[in-house]
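Step one of this worksheet: look at the structure below.
Then we have chain A:
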Amino acid sequence: MRWSAPRLPSRSTVSKVLMDGNSAIAEAAIRAGLRCYFGYPITPQNELTEYMAMHLGRKKGCTFLQAESEVAAINMVYGASLVGARAMTSSSSPGISLKQEGISYLAACELPAVIVNMQRGGPGLGSIAAAQSDYFQATRGGGHGDYRTIVLGPSSVQELADMTMRAFDLADKYKIPVMILGDGVLGQMKEPVEFKREAPEITPTREGTLQGAGGGASRIVKTFTSNPSELEEINWSLFRRYQLIKKNETTWDTYMTDDARLVVVAYGIAARIARGAIKSLRAKGLKVGLFRPVTLWPFPDEPLRELVKNVRQLLVFEMNMGQMIEDVQLALAGKGEVSFYGRPGGVIPAPDEVGRVMSRLYYQKGLK
Partner candidate 1 sequence: MKLIYTRPESLKKAAFHYCPGCGHSVAHRLVCEVIDEMELRGRTIGIPPPGCSVFAYNYFDVDMAESAHGRGAAVATGIKRACPGIIVFTYQGDGDLAGIGTAETIHAANRGENITTIFINNAVYGMTGGQMAPTTLSGMKTTTTPYGRDPATEGRPMRMSEMLAPLEGVAYIERVAISSPANIRKAKKAIARAFRMQIDNRGFSMVEILSPCPTNWKMTPVQSWKWVEEEMTRVFPPGVYKDVTEPENAG
Partner candidate 2 sequence: MTDKTSAIRMVKGTIVISFEFCKGCELCVTFCPKHVISLSDRINAAGYPTATLINNGQCTGCAICALVCPEVAIEVYRE
C-alpha cells in the first residue's frame, strides 16, 4: 500500500492523535454513526475516501462504495438517506458542481445528508491547491430551486472533526443537507485532534423513513406535482425551517476584537492565516482582531452588526475574488467601512503578506 490510513492505537486510551484533516473528517463521521459513504477520487480530498475504504468498509452493517461519478455518488446518498441511514459524500469543487442537482433533490425531499467540499482553485478544472472560490455555490444553493443548505466553515483539523459530528446532528434535526466547506490545506495538514464520541456498535436508522409499506399504507417521497400551489407550500414550509435554523444555529468566533480598531473578517483557512497576522501586529501594538463566521449559512449578520457599532474598519480577506464580502456588505447595509483583500486560484498567502495589507490600511485610516 503506497499509503496507509493512520490507525488509532486504541479508541479509549489515547485522547489526542496527529491526523490529517481529510482522515479526521472520515473518522469523525464513522463515530457520528455514518452507515453509507459514496465517494469518487478527486484531489485534494482523496485521503478521506481512502480512509473510508479502509475503516468504514469493514464496519458491520456499513457501506463504502466508490461510485462511477460524483453525480452517481450524491444520488446514492439520496437513496441511503431515504431509508434512514446516515449517509455522506465528499469531493472537491468540480465534483461538487456535479452534485448540485442531487443536493437540490435532497433539500426538496427533506432528506438529511452530509456533503464535504474540500475546495480547490477554480473555475474550470482549476488547480488542486486550496481556495475558497465555492462560497457562493455553497451558501446560495448551487442547484435549482429555492432551497438552502447549512454550510459550516471549519478552520482547524479539530473543527473538521467536531463540525462533521455536528453536521450529522444538524442534518437529522432539520432534515436538511449540510455541507462542510473546507479546503485543500485543511484537508492535507496534520494537527492533533480529539474525537469526542465513540463509534456506535449499530448505526442508527432515522425514524419515519421508507422501509417498505409492511402491512400498512405505502408512502411517497417526492416534490413533483402538477399543482403549483402544492409545491409553493413545500417551499414555504422549508423556508419556515430555514428561519428556525438561522435563529438557533448561527455560530461565529471572534479573536481580540474587544479593543480592536481594525477587524479582519475571514473564515476557514483564511481565518487561520489572519490570526497569524493579527498576533504579529498585536506584538507591534496595532489594535487588530478577527471576526470569523463559522456557519457560513446561516451567515452571522447580527453579530457583525453588533461589532461594527464600535469597530468602523473591516477588512474582508478571502482566498477568492471576493464572495463572502457580499454577505458582509448585505449585513452592514452601508455601516462601517469594508475593504477587501483576496488571492484566488489556489495561492495561499503567508500571514505577513496579509499583515502588511492590514497595517497599510491601519495607518492610511489613521487608526491609533
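Candidate entries met the following condition: all candidates are chains of the complex that A comes from, given by their letters.
Keep in mind that, in the parts below, a contact is a pair of C-beta atoms (placed from the backbone, for glycine too) under 8 Å apart; a residue touches a chain by one contact, two chains touch by 3 or more; residues count from 1.
All values reported here derive from a predicted model rather than from experimental measurement.
One candidate from 1 or 2 touches chain A in this complex, that being 1. The part of chain A that touches candidate 1 in the complex is made up of residues 35-36, 38, 63, 65, 67-69, 71-73, 75-85, 87, 101-102, 105, 109, 210-215, 218-224.
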